[in-house]
Every structure is written in C-alpha cells, then in structure tokens.
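Note that one protein chain is taken out, while the other chains of the complex remain in position.
Here is subunit A:
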Amino acid sequence: MLSYFVRRLLVMIPTLLVISLVVFFIIQLPPGDFLETHIAELIAQGETVDSARIAFLREQYGLDKPMIEQYWVWLFGLLQGDLGYSFEFELPVGEVIGNRFWFTVLLAVATTIFTYIISFPIGIYSAVKQYSMSDYTVTLIGYFGLAMPNFLFALVLLHYANIWFGLSIGGLMDPRYIDAPWTLDKVISVINHLWIPMLVIGTSGTAAMIRRLRANMLDELQRQYVVTARAKGLSSTKIILKYPLRMALNPFIADIGMLLPQIVSGAALVSVVMDLPTNGPLLLRALQSQDMFLAGAFLMFEATLVVIGVFLSDVLLAMLDPRIRLGGASSK
C-alpha cells in the first residue's frame, strides 16, 4: 500500500511536466503575443508607443527568445512560485489571482459536498423504491436539473430573488466587504451568499449523480451477495448500507478526479452571470486578450486539480476496495 502510494505520487511529477509543456504550447498557439496585440491597439488609437518599455518587457519575459527557452523560464518560475506577469493588469499573476483562487476552491468544495449530500440519500431511496411514485417524482426533478443550463438557472434565480425579495444575490459577499479585511461579519456574508452559486452550479451535477447512483444501486441490489445478507437475517436498511451501497460507491470515488475541474471550469459562465470573484471570468478574459502568463497559470491550476483529484480517487479506491489493494497478483 505504501509503495503504491509513493509510486502514485512520483508518477504525478512527469504527468505535470508534460501538462505544463502542453499548456505552454497552447497559450503560444495563437499568432502573436500580448505585446503585439497591445502595440497594435495603441497605434490604432493614435497613441505613441513607449518602445523602451515594450523592449524592457520583451526582454524581461524573454519574448524575443526561442520558444523552448521561454518555456524553461516559465517552468522555473512556476517551480519557484513565480506565476509570471499579467500584461493586462500590469501586476504579477499571483497578485491578480489573489483571493480568487481560494474563493474558487471554496465554491468547488462546497458544491461537491452539496452534490454528494443531496444525491446520495435520494439516489439510494429512488433505487430501493424503484417505480414508486416518489421514484418518478425524484426522477422528474432530476431531469429538470439535467436539462436546464446552469447560467439560465442563475439568471432565473437572480431575477426572481430581486423581484420577490428585493435581494441582490450576485457576488460572493456583500459589496461593502469586498477588499475589506476578514472579519466575522464578512465570513457570515460569504456563507450567506455562497449557497446560491452552490445551488446553481451543483444542480446538474446532483441530478446526474442521482441518476447514476440509482442505476448502480439497481445493479447491485440484484446481486447474489445481497440475497446472502438477507439469508443471514440482516434487516433491509443494514443490508443496503453495508453491501450494495459500498459496492456502488466505487464509481463515485473514481469520479472525484473529474468532478473538481468540471465544477471549476463549468462554473465560468455562471460566475460571469453572477459576478462571482472566482477564476472562471478572469480565465475567459485572459484567453481573449492573450494574457499568456495569466491564462497559463489558470490552465496549470486546473490541470493540477485534475491530477490531484485523480490521485485522491485512486488512493481512496485502493483504501476502500481490497480487490484493488490486493488484487494485482491474482488477476490473469
């Protein structure tokens, strides 16, 4: 188990290196760079170009050097925690991102937990009560959740919250706390605002997970070992919790790796609509304006999330399922 853990950790290093190469290649793909776009814009506006400053930037970020060298500079910067310089904001990328990173993580984690907490009981219930009225009801609601685009749901919520309750539910906190130091009131304000984006972003994921859990549970409930458990004299509740649920869990743990980045990137549109201080809107802008280091930092961030998520689910699976932990040798 320990050797598996260590090996799995070590494998992440080359994976991330390759990802960084691909990310760098992608952000370099569009012709030109930010400075060229910027110069063209200034000239078009009839302004003079501070050629000394441009040359300085060009040199500092090695934009005049061959691509492979630029990559090395960027990579070494990353390793030392230097994410590069955002041309658009004229600030180091680290400062531009700032709190957004933590808000994104907060939102992602909250949404994941929301998804799991809601979907598990409902999924199990609708599997056990298959084809009952309650199963059909839950299924119908689930289809709504699946079918409605997140951003549309966000717009609808924003609209009605304003009309009915006179509330402005955009953002992640009350406007007066933005840029204010952290206080208890600010935390409470964040919590008060958090649930709406959580609900909006989590709905479709929850609906999808209810469907999958139901299908998995229905498969597992047919299995012979469930009959064995019944034959022992276990009560139905205990049987379901101990046996089929345990087996139905595997796909969900395996999903963690996919869930995190999905929430982060899938939330971009919602974040734009709801004006959330998360990564999504900024990434969109950085990609549009060829702000390469900012975009690169975001892409690396998402890729790292995937890699960590997959690592987490692998380790969790190995811990939960003895067939994975011990089964390596017995397979043919």
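Note that a contact is a pair of C-beta atoms (placed from the backbone, for glycine too) under 8 Å apart; a residue touches a chain by one contact, two chains touch by 3 or more; residues count from 1.
Keep this in mind: contacts and distances are computed from a predicted model.
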item: Undisplayed chain, where the name is taken from the UniProt record, one of "Carbamoyltransferase", "Formate dehydrogenase subunit gamma", "ABC transporter ATP-binding protein" or "UspA domain-containing protein"; value: "ABC transporter ATP-binding protein"
item: Of A:Ile43, A:Met67, A:Ile191 or A:Leu326, the residue in touch with the unshown chain; value: A:Leu326
item: Among A:Ile117, A:Val227, A:Leu241 or A:Met258, residue touching the chain not depicted; value: A:Val227
item: Hidden partner interface residues of subunit A, rising order; value: 3, 6-7, 10, 223-225, 227-236, 242-243, 246-247, 320-323, 326-332
